[in-house]
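Missing here is one protein chain; the remaining ones are kept as they sit in the complex.
Up next, chain A:
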């Protein structure tokens, strides 16, 4: 049973990770294309967008603005701690995804800071 739960957790974690990663990566690359079309420095724009989208990648992956945090608050009030830990794991997973995306863009743009 716990193996199944762990498997489900891993699946959810990977989804949160890749959604956050995709938001940062896709947003930055498409922003770069837009910058290229509007005669702005594309790599510089991508670099800045990667920073700005980091937090939004995380929030987007968690499904809304503050839903997860509201849920944590509700669970705290009910006294059951295991969903709180689950939510924290998802938040950390989304953060790692967003951070990886940001670092990847920085590496792509400047070839360093990874």
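Everything that follows uses one rule, which is that a contact is a pair of C-beta atoms (placed from the backbone, for glycine too) under 8 Å apart; a residue touches a chain by one contact, two chains touch by 3 or more; residues count from 1.
Methods note: contacts and distances are computed from a predicted model.
Entry comment: the absent subunit's protein name, as recorded by UniProt, is "Sporulation membrane protein YtrI C-terminal domain-containing protein", drawn from "Putative Se/S carrier protein-like domain-containing protein", "ABC-2 family transporter protein", "Sporulation membrane protein YtrI C-terminal domain-containing protein" or "NADH-quinone oxidoreductase subunit L". Here the missing chain is touched by one residue of A:6, A:33 or A:55, and it is A:33. Residues 29-30, 32-33, 36, 40-44, 46, 108-109 of chain A touch the missing chain (whole complex, contact as defined above).
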